[in-house]
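Note that one protein chain is taken out, while the other chains of the complex remain in position.
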Amino acid sequence: MTKKVLSNNLSGNGINTFPMELKILTSANIPTFFNNLLQSGKVVVAPVLKKNGKVYFESVESYDQVSTDYIQTVFSAKSVVFPKVEELFSYTKKEDGSVEITNDMSNVPETVIWGLRPCDSSAFNYLTEFFLKENPDSYYKTRKERTTLISVSCAKADDACFCTSVGLNPGSTEGCDILLTAMGDFFYTEVMTEKGKALIDAKLFTDTEEKSKEEFLAKINIKFSIDEVKERIQNAYESSEWKHESMGCLSCGACAFSCPTCTCFDIQDEGTTENGKRLRCWDACGFGQFTQHASGHNPKTNQTARRRQRLLHKFKYSVENLGIVSCVGCGRCIRICPAHLNIFENILNVTKA
Amino acid sequence: MARIGVFICHCGENISATVDVEKVAQEAAKLSGVAFAIDYKYMCSDPGQTQIIEAIKEHKLTGIVVGACSPRMHEATFRKAAEKGGINPYLCEMANLREQVSWVHARSEATTAKAIDIVRMMVQKVKQDSKLFPIKVPVIKTALVIGGGIAGIQAALDIANAGHKVIMVEKAPSIGGHMSQLSETFPTLDCSQCILTPRMVEVAQHPNITLHTFAEVESVSGYVGNFDVQVRLKAKSVDMKLCTGCGSCWQKCPNKKIPDEFNAGLSFRTAIYTPFPQAVPNKPVIDRANCSWFQKGKCGVCKKVCPVGAINYEMEDEIIDIKVGAIVTATGFDIKHTDFFPEYGYGEFKDVIDGLQFERLASASGPTNGEIRRPSDGKIPEKIVFVACAGSRDKAKGIEYCSKICCMYTAKHAMMYKHKNHDGEAYVFYMDVRSAGKNYDEFVRRAVEEDDVQYIRGRVSRIYEKNGKLIVKGVDTLMNAEPIEIEADMVVLATAVVANQDAESVAQKMHISYDKHHFFAEAHPKLRPVETNTAGIMLAGACQTAKDIPDAVSQASAAASKVMGLFSSDEMTREPVVAVVNRMMPPQFTTCTGCLLCMEVCPYHAIEREEILDRRTGEILKVAARVNAGLCQGCGTCVAFCRNKSIDLQGYTNQQMLSEVIALLNKPF
Amino acid sequence: MTKLQNKVAELFENGTINLMIGFKNALTNQPVPCFIENASQAELLIYTPECKNNLAVYLHKPEVKQSKKIGIFGNMATLRSIVQLTSENQFWDIEKTILTIDANDEVIVFANMEELETYVQENFPDISEEDLKLLAYLDSLTREERWNYWTEQFTACIKCYACRAVCPMCYCSQCTVECNQPQWVKVSSKTSGNMEWHTIRAMHLAGRCVNCGECGRTCPAGIPIHLLTARMNQDLFKEFGTRPGFSTKGEYALNTFKVDDKEGFIK
Partner (left out) sequence: MPDFEPKIVAFVCNWCTYAGADLAGTSRTKYAPNVRIVRFPCTGRIDFMLLMKAFENGADGVIISGCHPNDCHYTSGNFHARRRWITFRSLLDFIGFDIDRITFSWVSAAEGRKWAELVDEVTNTIRAKGPFTEISTLDSSKLKQLFYDEITK
């Protein structure tokens, strides 16, 4: 059988022709599998529980650091392929006046991201489309090529979760290379790509028939019908609700910086006329100066316009440009917002008939 | 693209002896933006400067760095040269290679390295330099003189005679000040009023002088050349235009028992009054606090008797706005009230009086027509004791400073008494006799030797009354500290000179500083004795410290000459090193957030609140700070203080200072 | 309806306000800032000790300013912020009605700034027990340990500037970090650049911060940045006796001086 998995095909028509393989991995073997990954010299990024009680992605040295009991990490894993600061190149002026430019991606390590949620891995579909569809971005390309995603289905959810409302589900295989679903004492393993397969160690995995994941997945009730929203949002721009919905927004970047699909960046130079770097830094459409022109003119004069931009981009513009709803319902922005703004509440209100 | 020229001076051997100047020049040439670098024996010499000028033209330089002595030495020189070369003088910076390198270090790699660093630093700075132009501030050629005493009069006349307008403000109903109260003046014993009154009249009649008596300064704002002053004209209740000064009003006024300030309380005046016969203007005012019409609502005699109907009870205080270019403060002094000497019985015994009261007794225009009589019984005293330093030079009880004039006027008093009563006895208790000044000591000697005034070196411990006599107990420290006791008929205390009670509030109105005794502070105790540290405000007379008449007058003339200097050109030019609050195109207008916390920081009150208005609707779009270039002295405290860098200091911009630091440390790596 | 809700409804009806900033219960069942536009919505308003947000920050928002007559419900932090901001000449363009609920659960509507000032001064809060504990702990560390502690914290910073966004005192239209001529702060969120940002922030808030702790609470990376400004406030009070948000004429520690300010380190 073939499945449409965009992210793993970095060139061509975005069709993944890899025939999905189904395996069983006993819970007992999980640490071995994990440590093998580490031993293979790969950098393994996994959720780690911090002293502040929150879970963050972090490169780990052994399986026991890894957190297994969490709903969602504070930040997404996008920084692995789209770092918060990407050094595009550095320059140095030589004695003779010539300028030397260095730009080396060769040392980007092979990385495995362990324990993403299905919403996160599906977010990589969008990232890939965004960075590679036209004028492919070599920095992203390199990093993505060297990254393998091992997702774990959600057995729990909180009231910020709404993946089911954006066409995903707690057991979705969108975008991942391997999806693990805990089923009692073993993990039902769906190998989605060559990359994934390359990690499968025959000694640890046994083949299996297709199983239903349903009963092992978190129940997340549908907040809204994505099709209705997609349709209603067409003329939501004029909605009078925007002002009220965004009143609480403080224009901090927290939502964008934690979002798995936010890709806005800003090119900055650091250094002197003698030497320095050109950097690509995360930016956020919520920032007051995001749209400010050199002249001082700013087409988006207030937070209402900025908040609208953010939401319309997720549910309208990205659909128009890339055919993807670029919100995966991970609920990070809801959990992190200092003003407790709620994206699906907003969407509901601005699209209500 | 910057084209910087670097000129390294050997200063003869002074720099080249310890710094490898050729190397410095070579290294400088390598710096980005440097189009030309050279070293030369004497940069400040004519050929040196010519080289700079030529180089600027030949290499189309956009800025120059001169590596030589301290900028405090030759910055001006080289900026002129830069100007001659055809670039803005402020595009010239100096690297201090002599005072701060060659003279303080031995010849070594490190020394040369330091020189190179400094040059690199200045090259970076000059790259960030922008053209600056001296600030021109128009000067309003009218002077305000506050105080109509002899100092104020002198200053006003000098300025007016130089052809400038003068506005004089005097709080009393007449000008003249303390000098008009004096009987005779030391050391010549000529009559005070005889020499003063002509000057008073001259002021009143001078075409260039506008006189406001019975008036006070309300507020002073603005800056040198452009002060805005509000003056309160207190209601005189008499129409000065109609009044002829005939005097029928005060002859008829029923309130006759008001202590007369002019006679230091030794006589009485009426409620409607002129302070003294020769007053200028010689027209009465109503002292409302003591007038039955204003207190009880009845009387109105003066109104009835006035032949010209000049009395106007409805008159109200009037505030006028005036614009002046300079201010001379001549608010004068006061004398310390002696109540704090209970043991001297001042106030308790009628015949213990102070110097000013004695002046009135001795004055021909005084309450006794110049006959020295006891206030108590009008008898002519046979024995008078004069107590010098009553309060002065007495840290414990009075004030620590010397009141300067007492030694002289005490001698004068004793002398005048002796002249009027040849067989009377005059005793002077003194600590030291301070009589420095032209003919001053001779004067005191005369008192002792010719008029045989008894000088006793010692303090008076106590004065009490005993059957009609005043018993003065003291010691004679020269007569092996013998206690002595004198039965006197009258005691005169040479009480200390102090600042006016309202001196502090005046200083605050003018934004000038003052010392702990509330005497106004000069800008520099030696080199700028008549200016205050607020540009455009000068000091004259005893408001600065105790002074005798010649000192007050000469300081007044000095202050006047400072004012004339200021008025000698239509605009004054100031260094363009001033702070600027950024302004930009709408919609931002400025990055200033209008927190205005910087206003407090500025020592010169140069930062103002500005409302940026919509040109059409006039509504306020933004509130921001603005620096008044006229007031700003360029310290830059506000610049470092401003949180979001909305203020910058021309000549020391954030960009420049930061580039200097980076250039200094962050070598090409 | 509660006293608060009634009061607010009344204020809408008699036209004193046309926007009310307060707290309501969110779907997620936690108190969240809410914006009431008419009397009928007043019943949404709640107040519990959990209502920690410093609402004063919203008084800078153009959308809020638009509705000129603004009612705002203030917890202590909010009230202090309003006092401090008044001393910084903000609010010249809005008409605000300030409400709070005092210890005996009475709703207070402040008639003027003076009343607010007195109320704040009478109920002036101390720095929280927890923060004191943290500060004491940090003081107990050696210089190097503190350095490691903070540099580790700063490494975690992602420069999302949420700390700045939630701070009522950070109202500059253009922050120092956005000023790029010269560039005072490295844009990249690397440790050194982050440290620059946090030192600047602490210095700019020193003597102005009202200890609401929003920055620390908000930080997605969980950095206790509020401790920096809390410490600054402690020190400034010790050194100069100044207290942010205490008076509308507020003496601000850094734009004034005393000739005899004590200091032991200048040679």
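As written, the chains take the letters A, B and C, and residue 1 is the first residue of each chain.
Operating definition for what follows: a residue touches a chain if its C-beta (ideal position, glycine included) is under 8 Å from a C-beta of that chain, and two chains touch if they have at least 3 such contacts.
In this text, all values refer to a predicted model and were calculated from it rather than measured experimentally.
Peer 1: Using the document's definition of touch, tell me which of C:Val32, C:Ala165 or C:Ile223 contacts the absent chain.
Peer 2: C:Ile223
Peer 1: Out of B:Cys407, B:Met572 or B:Val601, which is the one that touches the chain we can't see?
Peer 2: Of the listed residues, the one touching the omitted chain is B:Val601.
Peer 1: Take the complete complex as the reference. Which residues in chain C touch the chain that isn't displayed?
Peer 2: Counting over the whole complex, chain C touches the hidden chain at residues 130, 133-134, 137-138, 141, 143-153, 155-156, 184, 190-192, 195-196, 198-200, 202-203, 206-207, 221-224, 228, 231-232, 235-236, 239-240, 253-259, 261, 263, 265-267.
Peer 1: Using the document's contact rule, name the residues of chain B that touch the chain not shown here.
Peer 2: Per the touch rule, chain B residues meeting the hidden chain are 70-73, 96, 98-101, 103-106, 108, 110-111, 113-114, 117-118, 121, 513, 533, 577, 601, 603-604, 633-637, 639-641, 649, 652, 654, 657-658, 660-662, 664-666.
Note that only the chains that are shown with their structure count from here on.
Peer 1: Which chain is most central here if centres come from C-alpha coordinates alone?
Peer 2: Looking at where each chain's C-alpha mean falls, the closest to the middle is C.
Peer 1: Name whichever of A-B and B-C has more C-beta pairs touching across its two chains.
Peer 2: Between A-B and B-C, contacts are more numerous in B-C.
Peer 1: Whole-Å distance, chain A centre to chain C centre, using C-alpha means?
Peer 2: A distance of 33 Å separates the two centres.
Peer 1: Mind checking the centre-to-centre distance between chain B and chain C? Centres are C-alpha means, answer in whole Å.
Peer 2: For chain B versus chain C, the centre distance works out to 46 Å.
Peer 1: Express in whole angstrom the distance between the two chain centres, defined as the mean CA positions of chain A and chain B.
Peer 2: Spacing between the chain centres: roughly 72 Å.
Peer 1: Among all residues of chain C, which ones touch two or more of the remaining chains?
Peer 2: 174
Peer 1: Give the residues of chain B that touch two or more other chains, as numbers and ranges in rising order.
Peer 2: Residues 588.
Peer 1: Provide the residue numbers of chain A that touch chain B in the complex, in ascending order.
Peer 2: Checking each residue of chain A against chain B gives 92-93, 95, 97, 272-275, 295-298, 301.
Peer 1: Going by the contact rule at the top, pick out the chain C residues touching chain A in the complex.
Peer 2: 26-28, 30, 32-35, 37, 53, 57-58, 61-64, 158-166, 174, 178, 183, 186-190, 214, 217-218, 220, 222
Peer 1: Sort out for me which residues of chain B touch chain A in the complex.
Peer 2: These residues of chain B touch chain A: 30, 32-33, 584-588, 662, 666, 668-669.
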